[in-house]
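The complex appears here without one of its protein chains, the remainder shown in place.
Every chain is named by a letter (A, B and C) in the order it is written, and numbering of its residues begins at 1.
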Amino acid sequence: MRDYESDDIVILVSRTLSPFIMLFALYVIFHGHYSPGGGFQGGTMLAAAVILIRLAAGMDIAQLQFPRALGMPLGAVGVLIYFGTGVAAMLGGGSFLDYAYLPLPGAAAALRSLGILFVEVGVGLAVVGILVSIYDDLLESGER
Amino acid sequence: MHWELEVTLFIFLVAAALLALESRNLLTAVVSLTVFSFLSALLYVAMGAVDVGFTEAVVGGGVSGVLFVVTIFKTTRTCRD
Amino acid sequence: MSGLEFFVGHYAYWFVVALLVLGLYGMIVKRNFVKKLIGMTIFQVAVIIFFISSAVKKGATIPIADKAVGTAESGLYVNPLQHTLMLTAIVVGVATAGVGYALLVTIFRRFRTLNEPELMERMRREREAAEKQGNDA
Partner (left out) sequence: MKVANFAALALFAGLLIYAASGLPNRGDPTAVLHRDTSPAGTPSAPSYYIRNAYKDAATPNMVTVILADYRGFDTMGEETVIFAAGLACLLILRRKRKNPQGEIEP
């Protein structure tokens, strides 16, 4: 995507819009219990906000916001959060991914709600890391 | 759940799919595919699947289109069929 | 059941059949790889529409529990199982389509074409050149 020059107005508008998209994405992840939404949708919207800056300002400036080397580790952290929630339920005495046995105080139904929240955060982190990583790989590959 | 809305969306969906498959310019084809994704998201919501509609709108209209356009910029922009 | 009633009662399935045939047409008749990927996306959306339309119930509401409606009667909510399955299918679809785009970029970098007959011709010529070189050595 080196065929055009980045424009000041486009950079200004996308810099203004990107934080609001991220805020709405976080709302979608954390309010997914009560309204349509959840980890997949919120993670994809976060990835869209990151890619918006990359499209408008180019790779060099976008490194300041989200470095290129951060994508795959963030995806791995998301997968590990998911596995870690399951293993924590095992440590509490239940079976794998049985959130009622998480080692936290509270009733079984509230613990299940909390476990769902952890899992959604893990899914969201994995999706944003992997999608940004795929975009970077496609953009950096070879000459045109 | 409202059959008039669903039939209208289905007809536009088939038209967008035909446009995406038959255009010679690949950028036109990809933009038609994005329109196709948005129409299918509306259709899911009309059928009562709000979560699936949300996901399709975000994925098909946002990230998938961008990845497709990057692919076309990296390769060729025209095709013969 | 009369013929007209059968036709009208299944109207979503006829459109799904049309979309499936369009997607398959793009995958097996078109020669350009980008067109093949577009056909694959259309096929995937048609399958998702089939699942979602099998979850519809008459007189039901969206699958979010409402205090005014209550959850004792299962006929009052749309079937949520298909929604869950298709939710994961969409996101996995975009990730695997990313692998497809990566393969397209790699093919174009190596052979400078995305047309299927031209690609086969160039691969055959390259293989013959390699065999000839091997025979000479």
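Side notes on the structure shown:
Simple rule for what comes next: contacts are C-beta pairs under 8 Å (C-beta built on N, C-alpha and C of every residue); 3 or more make two chains touch, one makes a residue touch a chain.
None of these values were measured; they are calculated from a predicted model.
Checked against the full complex, the one of C:H10, C:R112 or C:R127 touching the unshown chain is C:H10. Where chain A meets the chain that is not shown, the touching residues are 32-36, 38, 71-72, 75-76, 78-79, 82-83, 86, 97, 99, 109-110, 112-113, 115-116, 119-120, 122-123, 126-127, 129-130, 133-134, 137-138, 140-142. Across the interface with the omitted chain, chain C contributes residues 6, 9-14, 17, 20-21, 24-25, 28-29, 53-60, 63-66, 71-72, 74-75, 77, 79-81, 83-84, 87-88, 91-92, 95-96, 98-99, 102-103, 105-106.
As a convention for this text, only the chains that are shown with their structure count from here on.
Chain geometry summary: the mean Cα position of chain B and that of chain C are 12 Å apart. With centres set at the average Cα position, the gap from chain A to chain C is 25 Å.
Shown for chain C are the residues in touch with two or more other chains, namely 64, 87, 90-91, 94, 98, 101, 105.
Residues of chain A in contact with at least two other chains: 36, 40, 44, 131, 134, 138, 141-142.
Those residues of chain B that touch chain C in the complex are listed here as 1, 3, 6-7, 10, 13-14, 17-18, 20-21, 26, 29-30, 33, 36-37, 40, 43-44, 47-52, 55-56, 59-60, 63-64, 67-68, 70-72, 74-76, 79-81.
Residue ranges on chain A touching chain C, taken from their complex, read 34-36, 40, 44, 127, 130-131, 134, 137-138, 141-142.
Chain A makes touch with chain B in their complex at residues 1, 3, 36-38, 40-41, 44-45, 47-48, 51, 55, 131, 134-135, 138-139, 141-142, 144.
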